[in-house]
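Sharing a structure below in structure tokens format, with a few things to ask.
Every protein chain of the complex appears in place save one, which is left out.
Take a look at chain A:
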Amino acid sequence: MFQYQFMGYAFLASTFIAITCGVVGVYVVARSFSFLAHTLSEIGFAGAAFAVFIGIAPLWGMLLFTLLGSISVGELSMHSDQKESSISAISALFIGLGVLFLAISGSNSRYATNILFGSIIGVDEEGVIQLVILSIIVLLLIFIVQRQLNFDSFDHIGALAHGIKTGLIGVIFLIALAMAVSIGSQIVGSLLVFILLTLPSSTARYLGKTISSMIAWSISIALIGVWAGLYLGFITDWPVTFFISVIEVVIYLTAYFVHVIRHRL
């Protein structure tokens, strides 16, 4: 399968995306940001549609919109009593905008499908380089603040009591999350990027008892999903996104039931 260059690119890009989403996802789940991650992917869809409309690469439109979106949604949800409703409102607005941008740019529906469901097989050399660089930036961002981010995400009140600047840490994490959503969308699409951001890390919570072991599990499970997904997509010609979703869900449910059974006994 690797005699095809596009498969080589696809594996390289998806490996970095899986690592990034695996790491970021541990904090998404710890901070109960799953819904926010989902909303950000819809904002990313609008961003990609906007990029098509003004004629730039979808990735840049996604980055722009998700960065603006994550900061504003983050602010709103921190200060609003109706966190979920305010996120829903923003999500609705951006889906509407996405549909509008696609309609007025006159692009065909294939483009929309690619944005929504991903198009990893279509990644070229330039795309791979961009994704790898962006992944490394996200991982570096997390690494720089990891001690404070660990404390704040897993014990917010304790972190406050220790004088950690939790507001600043929150903003830095939202930036990392926005970037992770944008690059993750390139492989599973903006509708399903939250799979990679939430399922491997949710599974990891059943398997690891330290943050580093959860990160290791989360990365491994994300990698299994994308690698097996690409392989199965290659040999069956069915959508890669379908396989990734199913694999991640099966791994999650297995871990969940094992956890439940163990605790019943």
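As a convention for this text, a residue touches a chain if its C-beta (ideal position, glycine included) is under 8 Å from a C-beta of that chain, and two chains touch if they have at least 3 such contacts; residues count from 1.
Following the convention adopted for this analysis, contacts and distances are computed from a predicted model.
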Listed names "ATP synthase subunit c", "Glutaredoxin domain-containing protein", "ABC transporter, ATP-binding protein" or "FAD-dependent oxidoreductase", with the criterion being the UniProt name of the chain not displayed: "ABC transporter, ATP-binding protein"
In chain A, positions touching the absent partner: 146-147, 150-151, 154-163, 205-206, 208-211, 214
